[in-house]
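Before I ask anything, let me first share the structure, which is written out below as structure tokens.
One protein chain is absent from this view; the other protein chains keep their places.
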Amino acid sequence: MQQPRKTASESTHSTPAFDTDDSNHTACTAESTTDLLTVEGLRVQFPSPDEPVRAVDGVSFGIADGEIVGLVGESGCGKSVTARSIIGLDPPEAAVRGSIELDGTDVTAASERQLRRLRGDTVSMVFQNSMETLNPVLDIGEQIAESTKVHDHPDSQRLLDYLHAPLFSSRADWHERREHAAELLDQVGIASPEERVDDYPHELSGGQIQRVAIALALASDPDLLIADEPTTAVDATTQAQLLDRFRHLNDTRGMALLLITHDLSVVAELCDRVVVMYAGQVVETGPAGRVLRDPSHPYTRALLNCLPQRVDRNERLPTIEGAVPDPTDDRSGCPFAPRCERATDDCRHGDVPTIDLGDGRGTATCYDVDDSRPAAPYNRPGITVTAGEDESDPTREPTTAAETPAAETPSSESTARSSTREKTRPESTADGDRQPLVELEGVTKRYATANGLIDRLFGATATRRAVADVDLEIRAGETLGLVGETGCGKTTLAELVTGLETPTAGEIRFGGDPVGGVESRSAETLADVGVVFQNPRSSLNPRLTVEQLVAEPLRSRGWSTGRRRERVRTVLDRVGLSEHRARSYPHELSGGQVQRVAIARAIAPDPTLIVLDEPVSALDVSVQARILNLLSELQAEFGLTYLLISHDLAVVEHVVDRVAVMSRGELVEIGPVDRVFDQPTHPYTKTLLASIPSLSPEETTGVRPSASDGVSSSLDRPTR
Amino acid sequence: MSGVLGSVGTAVRRRYRALRTSRKVAAFCANPLNVVGLALVVAIAVAAAVGPFIAPYDPTTQQLTNRLQHPSLAHPLGTDQLGRDVLSRLLHGARLSLGIAVAVTGIRLTLGTTIGLLAGYAGGWTDEFLMRLVDVQLAFPGLVLALVIAGILGPSLRNVMLALALVGWASYARLVRGTVLATKERNFVRAARLLNVSRFRIATRHLLPTVAGPVVVLATLNMGTVILGTAGLSFIGLGAQPPTAEWGTMLSDGRHHLRSAWWIANVPGVAIMLTVLGFTLLGDGLRDVLDPKRDATIEKLS
Amino acid sequence: AETGLDDTETAFTIVPGSDPTGTGDSWDNWGGMAPYWTRVVEPLVWGTDDMQPQPWLATDWTATDETTWVFELREGVSFHNGTELTADDVVHSFEENILTERGDFVHGWLHLEPGSVDRIDEFTVAFETTDPFPGFPGTIAHNMIDIQPPEADRRAGEIIGTGPFELAKMDQGQQLRVERFPDYWGGEPAPTELAFRAAEDATTRTDLLEAGEVDLVYEPATSRISGLRDRDNIRTEIQQSSASRFVSINIHRAPTDDTDLRRALNYAISQSEIVDTVLEGIGEPAHGPISTVIDWAADESLPRYDRDRDTARELVSQSSYDGEALTCLVETDMDDGRTLVQILQEAFKSIGVSLDIEVLEKASLQDRTDRGEFHLELTNSQSNSPAADYIMWENFHTMGIENKDLYEAEGTGLYNLGGEVDDLIETGFQSYDATETRESYIAAQRAIMDAAVVIPLFYEEYVVAADASIDGLDLHPIDKFAQWGDLTRTA
Partner (left out) sequence: MDDATYLLHRLGTSIIVLLGVSVVTYGLLFLTPGDPAEVILTQQLDRQPSASEVESFRATHGMDDPVPVQYVSWVTDVLRGDLGTSYYSDTAVSTLIVDALPLTIELAVASLLVALAIAIPTGVLSAVHRGSAIDYASQLGALVGVSMPNFWLGYLLILVFALTLGSLPVAGAGSYGQLVLPAITLGTGMAAVLTRLIRSSMLEVLDEAYVDTARSKGLRERIVLYKHALRNALVPVVTILGVQLGSLLNGAVVVEIVFQRPGLGMLLVDAVFERNYPVVQGITLVTAGIFVGTNVLVDLSYRYLDPRVELGGETV
């Protein structure tokens, strides 16, 4: 039943904004002179002590009126810098070359006044990290009103007027604008906007902030909206609503959209055209459907292949070997050449030509573009650009992995609690009689929110319930997934298991014996559980080297120096970190490497259970793939049990055996992943699943949660 | 074999350490003000170390016939109202003034850090009690309390130092406790607890190094405050007893001659100013390098 | 100074050496006003320029027997509220205010107990002293022994005096303004208005004058005097005061109980060098402890210790001095105190005697001297009334303030030679014969200097600096006796 989602079926398009019909966009490619935006040979460099950082290295593309263009690429490849250049907001130290023609004005050469006009009128931007894009000390009504005011009178901006200094500013004018702000909030789908205009950003939920940021951008009625990763910080349901909103705006206002993302499924969902960037360069452009279905550039292809949803369960994920080149490196040839299996000497030197694929199919900057090559099917198992990497496990040949989207038993159970008692096991695992390793019974956790002497004297004790009456068991050797929206209590639940928090009520048992918090646990129990924290970098003391960090738990078990060193070398090798990394400090490591160190430390004392809190959420797809592969190898090798927390359902679906769904501290559903994902019983699970964007847009037309949906409105609560 | 490996390891480690430090050194040097601060502090320290040996005259010998001499070759910074060589007094005073600052800061730091660690680590009622104590100390404007203490104990450098030390420790206690509490909740400490790392090791390997940075910064900034505090108390009449050459006292004594013999007051004045400036700049620089995010906190405490 | 308006020509701003409002928190101020400087209130007796009692609100006085003084009051003196001064006011002032409110110490000072002041007729009052007290008229010639009518509510700051100026306005610790009292018995004063400003720091006073903010300042900073003299728009006046500066030596504590050492210390000092250098020539080199404006002061006839380091060293070696450091106390607030004491230190060093300096504020200093835990004290002695006898008594008599406690407790004292000196002081103090008083005091001073109980430094002079256009300054050896009635401004 996973098949349909992974098949490139050429069915009909029911969403007008998304159109894979390539011919529609022939006139709107980069070469067109009537474009709203034309970027030509853009180069942005930052000074650094050694070589300058080439953040953007010769980028050209265009956007036509009313077009939705996706800008994709891994982290650090220059997407945000490009976007900032378009609105002329490069940091002062940046050196910008090339031309950016926006509505007939060259942004790079524009005067301060021209820029103000452009920003107030033509282009708006929703910045990455929208949680931080709203001024925390001004209410949102004022922030929006300000935008409309600039839009109306871009040239007469008096400080006192904007400060609302009495006598100098017209109150009536501000009042009117606030009313208009409420209308805008309404348009982006914020409930009771008249009240919300008086709210401060911190009083809004993440999803609402995103919407306000969009409303802010829309206030000046722009011709082009640039949205930089507008959905990375929000959970799946909110993301779905936001994408819907974009499509709607594009439809009704004819507003062009430059959507920056590293999430290819978002592109598939929304975009007309895609620009793929790699290491500061554009490697491929073209209609979204074509690029996703039939990528021309090896990089695009590799990127698509890394996605867990395109690979079968328990299948090894394809990865891209190597790393994104250092932006300070002197470059020649194709930047992807060092990682490209098919690279030739030509690729490594000189300029690589940009080839027009013709037929409105876009361009690719690669020698190896074979127009006649048949489209690669999405789900061809085992398509890898490279044959894995250092952590490849000879015992698990990717191509031979079991293809077991096994015949599921939909009738196995209905609710979470019954499921655990029935000991339903996913069939995908071979082991037949697993024992519960950890059992939680009626576990509740409340946090006290008041403290201090006086409060104690007054007896004031406010509490917040983070986990409510949870029954759960983790069975030996399985991977249990824990999913749910932000703040639903996933991390707290994990901390209860590890002992960092003690339950307010209920009992936790390890192998049948009740255990308490860290302080009261025996050394063996502690050694039995390994933890990889949600943000692994924070769990590594920046003052210790990798070696010391990994050896720390061994030292506390009384291991000798020699034995410790031996073990450290073994586990580092096992997670794919080279010997010389042992002397590095955490800040010298990349995100993927830090994650490996954290995993190495967790497995070093030879635990049976590892708790993984969002192990891949901060990583690029290719790195994510490698870590996920590593985890499954380690599990197979050491017989580990995983408790894996993630909000990325694709990841969960790919790796876990059973999944538990949490909502507001409660466990609402639990069961084998296939069963839960295919036949969810709880309405919350249904909403959650429905909001997953798919690479093949056709499917998403089914259940789409809307802002008015009962469940999703639970997400509209304050962020803190 | 393993010996070779070990020594290679040590070498590599040293290189990495060096790299790490050199990055900090580079960051420190990137701001010319930091370098100015360091240079000033080094200069003062050198003056304090060798000053008494290179001073041309005895700092207390009077020459009434030679009083109030303008700066000249014989007396590069002139002579004072009793015909003493101002340069010699300045050089001798450097050791004393710096010594006071170091001693007072040292006491504050030791007392404050101990109390802060205790409060942060012990928690509960100990914490509650110690922090109320800290609150009480902080509720007094520093100089006001120092004035009362020194005034009641009587004027002498020892009492001034005691008074200044008694009013300044609470900042350290707060800073240290705050850092300990924050660090205790940092994930790497939580992780260490999960990994069954002993309490002692958590304290020494994880907490102390984190506390050291801010404390050093605060101490550096504090040096200036102490020097100014000493000068203020000297002015009120609680400074060093004559004929001791202490900068604050020299400045305070010389103020009557500001119009007629500007050098008597302005020379120690400038010396104090440069010293305080030096320590403040150095402290700022260290803060940037060691502890970039705690600006407001330290500002509030220093 | 104030400019423009006509009546500012006759208004003057004066900065005395101490706070005219009395800081609001001292025992010698009432209702916020100190009685000094302002000429609002007046005593019965005043002092002449050579420190003799001078008729003031009383025109005449006689001792009718050893302990009775009868005073004739001046007629036609009116208070600021218009009523006339009579004997009742005098009795009221003494009985209700001076002898009761101001504290018990007044009884010993004036040799007067409450209930001993009697009205004889409207303009005659009799005082019954506790013991023979020939110095009585001179002693009550003091600003604090002022006469006010019963109507004056002194605690509330309503001060009614007989002086040439009426209190107009007072700002605690800042300034005090007075206006001319046209009905003054001594004739209408020239200034219409005077403002007395507080500035206790000598440098600040000097700055105020130099900046032209005030017309006249007392005791500008020593370091600034030569600068002021050079200025055309400022005139400086020097007036010898009733004060003298000396070092008192604790003769009951080793090693300063050794006369040789004390003499040696005297030989180490050159008074004239001190005056000529650090004092900028202000002051007279002294050979005795009593200011020469006081008629029984001896200077010429006292044994002299001109600087002679060889003799001094010899005396030191003869003495019991064994190289330990002597302690010298000095009060924080004393003008030039820190400088002088350092000169002493250097001078003693040159004869092989080392000195530790302790600059202390008044309370600590008092505490130390009470316990006799010191060797030397840099001090000064000044009389605020013409009767200066008490300087001799309180300092050098065994039952004087300084010595009494230690004498009673431990049989010692501080500066009391006892025996013959006590007798001489008693004779001088109680004699109604001026010559006898004079001779016994001189003999006592000679004994004191022979034994080198003090190291005399200088007889004080004080400087008044004023706007050069100001005329009619009437300065007095007791600085607080200055009269402002003739102050005028020349064109």
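Letters A, B and C mark the chains as written, and numbering starts fresh at 1 in each.
The definition used in the following text is that a contact is a pair of C-beta atoms (placed from the backbone, for glycine too) under 8 Å apart; a residue touches a chain by one contact, two chains touch by 3 or more.
On a predicted model such as this, the values are computed, not experimentally measured, just so you know.
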Displayed chains contacting the withheld chain: A, B, C
For a quick check of understanding: of C:D207, C:D299 or C:E377, which residue touches the chain that isn't displayed? C:D207
Considering the complete complex, identify which of A:A95, A:A109 or A:L163 is in touch with the unshown chain. A:L163
May I ask which residue of A:T82, A:S124 or A:T365 touches the chain that does not appear here? A:S124
So which bits of chain A touch the chain we can't see? 84, 87, 89, 112, 115-121, 124-125, 127-129, 132-139, 146-147, 150-151, 154, 157, 159, 162-163, 200, 202-203, 213, 216, 219-220, 450-455, 457-458, 460
What does the interface between chain C and the hidden chain look like in terms of residue numbers? 23-27, 29, 103-105, 108, 171-175, 197-201, 203-204, 207-208, 210-213, 332, 361-364, 366-367, 370-371, 394, 401, 404-405
Using the document's contact rule, name the residues of chain B that touch the chain not shown here. 31-33, 36, 132-133, 135-136, 138-145, 147-149, 151-154, 174-175, 178-179, 181-182, 224, 228, 231-232, 235-237, 248, 251-252, 255, 258-259, 265, 269, 272-274, 276-277, 280-281, 284, 295-297, 299-301
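Following the convention adopted for this analysis, only the chains that are shown with their structure count from here on.
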Would you kindly tell me how far, in whole Å, the mean C-alpha position of chain B lies from that of chain A? 48
Gap in Å, rounded to a whole number, between the CA centres of chain C and chain A: 89
I need the residues of chain C touching at least two other chains; which ones are they? none
Residues of chain C that touch chain B when the two form their complex: 202-203, 221-224, 226-227, 273, 277-278, 332, 338-339, 341-343, 345-346, 356-361, 364
Report the residues of chain B in contact with chain A in the complex, numbered from low to high. 2, 9, 12-13, 16, 20, 26, 128, 132, 186-198, 201, 205-206, 209-210
What does chain B use to touch chain C in their complex? 60-62, 64-65, 67, 81-82, 151, 154-155, 237, 241-243, 253, 255-261
